[in-house]
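A protein chain is absent from this complex, but the other protein chains hold their places.
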Amino acid sequence: MPLNLQENAPAKGVAKKWRAGVLGATGIVGQRLVKLLGGHPWFELTEVAASERSSGRTYAEAVSWHLETPIPEVARDLVVKGIDPVLDCDFVFSALDSSVAGPAEEDFARAGYPVVSNARNHRMDPDVPLLIPEVNAGHLEAIPLQQKNRGYDTGFIVTNPNCSTAGLVLVLKPLADAFGLEKIFVVTLQAISGAGYPGVASMDIQGNVVPFISGEEEKMEAEPQKLLGRWDGARFVDAGLGISAQCNRVPVLDGHLECVSVGLKKIATLAEVREVLQSFEVGAELAALPSVLRHPVIVVDEENRPQPRRDVDAGNGMAAVVGRIRECPLHDVKLTLLSHNLVRGAAGAALLNAELLAARGFLKHRSATSIQEVGERAVR
Amino acid sequence: MPLNLQENAPAKGVAKKWRAGVLGATGIVGQRLVKLLGGHPWFELTEVAASERSSGRTYAEAVSWHLETPIPEVARDLVVKGIDPVLDCDFVFSALDSSVAGPAEEDFARAGYPVVSNARNHRMDPDVPLLIPEVNAGHLEAIPLQQKNRGYDTGFIVTNPNCSTAGLVLVLKPLADAFGLEKIFVVTLQAISGAGYPGVASMDIQGNVVPFISGEEEKMEAEPQKLLGRWDGARFVDAGLGISAQCNRVPVLDGHLECVSVGLKKIATLAEVREVLQSFEVGAELAALPSVLRHPVIVVDEENRPQPRRDVDAGNGMAAVVGRIRECPLHDVKLTLLSHNLVRGAAGAALLNAELLAARGFLKHRSATSIQEVGERAVR
Amino acid sequence: MPLNLQENAPAKGVAKKWRAGVLGATGIVGQRLVKLLGGHPWFELTEVAASERSSGRTYAEAVSWHLETPIPEVARDLVVKGIDPVLDCDFVFSALDSSVAGPAEEDFARAGYPVVSNARNHRMDPDVPLLIPEVNAGHLEAIPLQQKNRGYDTGFIVTNPNCSTAGLVLVLKPLADAFGLEKIFVVTLQAISGAGYPGVASMDIQGNVVPFISGEEEKMEAEPQKLLGRWDGARFVDAGLGISAQCNRVPVLDGHLECVSVGLKKIATLAEVREVLQSFEVGAELAALPSVLRHPVIVVDEENRPQPRRDVDAGNGMAAVVGRIRECPLHDVKLTLLSHNLVRGAAGAALLNAELLAARGFLKHRSATSIQEVGERAVR
Partner (left out) sequence: MPLNLQENAPAKGVAKKWRAGVLGATGIVGQRLVKLLGGHPWFELTEVAASERSSGRTYAEAVSWHLETPIPEVARDLVVKGIDPVLDCDFVFSALDSSVAGPAEEDFARAGYPVVSNARNHRMDPDVPLLIPEVNAGHLEAIPLQQKNRGYDTGFIVTNPNCSTAGLVLVLKPLADAFGLEKIFVVTLQAISGAGYPGVASMDIQGNVVPFISGEEEKMEAEPQKLLGRWDGARFVDAGLGISAQCNRVPVLDGHLECVSVGLKKIATLAEVREVLQSFEVGAELAALPSVLRHPVIVVDEENRPQPRRDVDAGNGMAAVVGRIRECPLHDVKLTLLSHNLVRGAAGAALLNAELLAARGFLKHRSATSIQEVGERAVR
């Protein structure tokens, strides 16, 4: 039985769209953001920014487009700007490379822009929310403290997790709520698109597996602690889980597959685990967001699924697809999960974060004048 | 630093070669056996046997040869026989499919042939050695009891483990000896050649991962218990390990990669683990076998190795290559290992088993007459 | 600049839908047909038929579904029938294997069913149209003679060409009209899905090319002669072209790429060739068909396109994408073309043929009673 891939929320409009900029718009993740913003009901893409090399040209000229669907019309003729906080938009997405994202995102936040970041640099900062709306929307309460700490006015930084963390935590969340988590053993089989472009050399991955991805295991062992922990009003309290991660690159285009073994606090049958995952459902506030899935975890019953090539687009790439739920001789339950590294693990994650920020009133409509002034102050 | 791939034992001759037959000689594993027997210092290939469809033609006509090296001259013109115990040879290798191997191997053993089997059917039988010479040579002591139990005369059955078990246990053995083992978590990324030919459809594995291999996890959780356990004179005593296995098929030609986490009984530093693996060495009896590696475990230090395409032929395919030895937040040590599924995990394993049997006097030189007589009795 | 992939004709309704059956519905091409019939504005899928092994079960139970989109609701619960001409439908698509298609299609035609076939068996029959609507719609005039010759009443057979012929001829047609054709040299790089399922073994194609596809070169050298020839009222007159084809299988999922060199009768500049391809447009009759593209040939200007993985879905898989138009030192013009082997080269081709047949009045609404009667006569 195949998946239902089209759990499309009907488009939900707003009175006035927020104007969005994309930093790092020519990269693999930036392209996905530009695609998702083409025709978005709440956001209008007004600025694309990239490194000096691209800036000055139109987006269509500057980008080496990797997606099968065409460049959205709204983006084609936008002039690519540099990474300076003088963009004509209400907030920015950051798909910047981690080599430059750290200070650049701070510059934008200081200049008044909400920054919705996919970069790893600020994820573990003690006052920056690492956000998956379905998992820890409450962490947004840290924003006022962040602004106060850092002297930001209207600006702030919110991040989404690493591409391989995203799917894992989405699946762990309902288990944590229902049974409590003790420990997680996870081995990933990650797609080449996770390394960007040109990224992985074909000479390295053709008919091969590379059992190492720099920094990835560290992120997978750290980020879930924050995501599944809580904000106590002053700081993030870790979930205190035991997590062991091993990460591999495999010759697959899109979609990170993860083999997981979970130790639970409460005894549960496989049927209960399956039911808890299957029935995981977002609340009314989230259900109103354009990119959300009502059921972000999809359980499949075929014994040889999920498979990256066949299931990666389930739920428009926003689902975590879970299969092979079975007993683990060491922990309690073994399962295999899949999520789209560029959608649920990057561009779609950032977009959903921005939607939640908009719904909670964290995004403002800025006037062009105010932007100009702030920008001028920022570059002075 | 690349691997030293050529730890070739010098050819070690014998006064008179044993004549070997190969059952299932046209399959993927059978072909490897035929290749390895071409020019073997102790064994001479005298018979090839396969299903009815192939029999009657010469081997060169019947086989769809998959190896880059040519069919050994000795095999080309052998007439393919049926799977009947009337072959002109001193012992047989069985590379039969498990759908037919069970009774066929018993028939040969009953007819007086030592059967060195790669099939799964008799591996877990209480009186059949499941053998890796470097790990549990002592299990051969079960053969006399097997013969007595089953009424075999000179014949018997010895098996080698599943292709993904072989490399794992070779690496676990020195750790068990030095530190004691408690539990093993293992996730495999297995090559397509493990499924035989035609095996995996390209439509299924092209740019994809299949997170399921029928029966494989069960074998990986059971076989190490027997291999790392002991023969107490009357029965095999399990090692009593906690093992959790998850098996995946990846688009790689040869070489099973395994991500392992091991819990030890005794505390050990990573340096000690590395040293124990690196210095694992066979004793004098085994060192005299033609196909053995003096050091069957090779430790590599590059952070992104071992890789199937690049390291699969290390030690002529008879090594287990270990890399990425590091601490595990849950158990004691994580590591990645690789072994050649068709050599160390199948044909090479069977060949080494036969060499040990020869060295210990379990193989006899049978006369053609005696074969004829026994065969006639068998088919009557 | 990426392709515009969505030249979607608006859905064009009819007063009463024709009821369609699919023979060979569980195969790769049959699945594509079932998918395309889900929600088709003119046709309603009422019957699925397959070999004895599948029949009796529901379609969802019987099929090993290969597409990323789910099985259409209309098909899931249809009971799979055998290949007997007693189906409750107005016409049938045949996606049967060539080993059975020949007589089966004749049985259906004799029983009164229009048969829209993708099989090769009747393509070169002297009274059977080999049809690409954009190329040789006039060949349908052969149907009355076919019916008379064979004693068919309301039934008949119409075929679409081989998957690698389809894209080639679509591109040759405007060139033939504008400049006249003399000779064509073509080398194909064909996708694995062209061989069906399980089809090509992964052991054969992983990191490899197979320079042979049984019967394919013969088809490519013969079929264009008929397609680009004419019906003279009594017989098909070949186009009299010189065609040389070489066919290769490459490790690509979908999409046949073809490197073509064309010798023209009239001298033409590259700009003229490009313009003729680009401006190729269907007439008013065809423009009314639901699955047609107004411009079935798409010209791309990037020097490294078309590429199978990136461009195969251009024009919903119904386009031939042409790139690299350049001078040929031997003939007049070299170019590279791509078309979707399962859509333009199979299921989409058959569907478009059926649409043209419907538009021209060749499909009738049959009553259930008449079907029963005819069927009973047929099996008697």
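Should a chain be cited, it is by its letter among A, B and C, assigned in written order, with residues numbered from 1 in that chain.
Everything below uses one rule, namely that a contact is a pair of C-beta atoms (placed from the backbone, for glycine too) under 8 Å apart; a residue touches a chain by one contact, two chains touch by 3 or more.
Nothing here was measured: the structure is a model prediction, and the numbers come from that model.
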>> Which candidate, C:K17, C:K183, C:R230 or C:H295, sits in contact with the chain we can't see?
In response: C:K183
> Pick from C:A20, C:V250, C:V297 or C:L352: which residue touches the chain that isn't shown?
Replying inline: C:V250
>> Using the touch definition from the top, which of A:H66, A:R120 or A:R150 touches the missing chain?
In response: A:H66
>> Touching the absent chain: which residues on chain A qualify?
In response: 28, 66, 192-193, 197-207, 251, 253
>> In the complete complex, the non-displayed chain touches which residues of chain C?
In response: 183, 185, 187, 189, 206-212, 221, 242-244, 246, 248, 250-253, 257, 259, 261, 303-310, 323-324, 328-331, 334, 336
> For chain B, which residues touch the unseen chain?
Replying inline: 1-6, 60, 65-71, 206-207, 253, 309-310, 313
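FYI, only the chains that are shown with their structure count from here on.
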> Which integer distance in Å separates the CA centroid of chain A from that of chain C?
Replying inline: 41
>> As a quick test, compute the distance in whole Å between the mean CA positions of chain B and chain C.
In response: 49
> Where in chain C do residues touch two or more other chains at once?
Replying inline: 66, 206-207, 253
